[in-house]
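All protein chains of the complex are present and in place, except for one that has been dropped.
Up next, chain A:
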């Protein structure tokens, strides 16, 4: 325990890096699993080969994302022990069963049926293959459920009692259905849906820009735009409800998100500022008068909590670091707004021109926004997770009390190792998606073998694109 502070900070950075890398891939697989099921069901219903082509294209990206999610998820499960032994020692009685249920009800289901979904189409009856696709999607969503339950419980813990500093479960119903769980779950599922919708729209737009005339690319562009346009208003609504829930249970987090220092009525909605934690004020503030009060309390005179309420008498801050929460929240909201504008514009253009004749400018915009879901998800994740600090489990376990006593040098060297690998893998991952898209655009992607029911669409796929 030579440098406890450094170990703490480095462990936080390491965990942050690992979970940031990890969350990218479930964010894709959660919704993409259901999208694949949709493509498969469309194919089953219409026998149009474009749906099978879409399935074949996106199942590759699903498989790749899934593998990335699995391997980085295993890392997470070990990190509890290597870096945060205090977490399991204190709240293991609650966290343990939730994680165990995730492994048992979700992991095995996904892993086993993924093998059948990816490689079993020629070995099982078609309905079994469709069922395997469903079970993988279902398993992925189950997995999300358990993880969100645990994460939400860490934000809004209930249904337990403390004995000698250790958490004992008293009411599993209350633990699972803790106050922030429904909001968080809906917010995450919608985030995944949006991420996938923009990824599909963006990659399809790229294919069209590269001269791909395949029916499947047009259909998936249309699919992505419609889903995105449908989900984004729901997400804004869900985000608002989630914010109100956070206000009730974690007011310090909301104060940091709003960049509000003093509790009071008529609090402005700060659009931009540089929060200064030492001076305890905002620099260069641009705000909408009464905005925060109206959003959070639905009236201008609504009293909104301020950060200065969360400072102990000895000066210890009981609120998170303001700037990261403040800025990541704004990045999330701004990305969401861009999603709203682009998807609704896209919807309009879709009605006007159709997917095949879409002008190039919006296609470029969709291509550029391919990974906007990642940006918004990460920003949202930082908002909520940094916003929980200094607590690991709100009011129960402080982050600093959970950290392991391994040396700072050890944490630093492994951190560098992880970062190098993650950077290389992200690079390779995006590279492969682009490669697959380019290959498809050049017409080199083989038409789905074994599904030759509709001859003419087949020809369309085979045409060289450029």
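A few comments on the model shown:
One rule holds in what follows: contacts are C-beta pairs under 8 Å (C-beta built on N, C-alpha and C of every residue); 3 or more make two chains touch, one makes a residue touch a chain; residues count from 1.
We take it that contacts and distances are computed from a predicted model.
According to UniProt, the chain absent from the figure is "Cytochrome d ubiquinol oxidase subunit II", selected among "Inner-membrane translocator", "NAD-reducing hydrogenase HoxS subunit beta", "Cytochrome d ubiquinol oxidase subunit II" or "Monovalent cation/H+ antiporter subunit A". Across A:74, A:318 or A:423, the residue that sits in touch with the chain not pictured is A:74. In the complete assembly, the contact with the undisplayed chain comes from A:85, out of A:16, A:85, A:230 or A:390. The chain that is not drawn here is touched, among residues A:17, A:41 or A:63, by A:63.
Shown as candidates are A:120, A:182 or A:230; the residue that touches the absent chain is A:120.
Contact with the omitted chain, checked across A:13, A:41 or A:112, is made by A:112. Seen across the whole complex, the unshown chain contacts chain A at 56, 59-60, 63-64, 66-68, 70-75, 77-78, 80-82, 85-86, 88-89, 92-97, 99-101, 103-105, 107-109, 111-116, 118-124, 168-169, 172, 404-406, 410, 414, 417-418, 421, 425, 428, 431-432, 435-436, 448-451.
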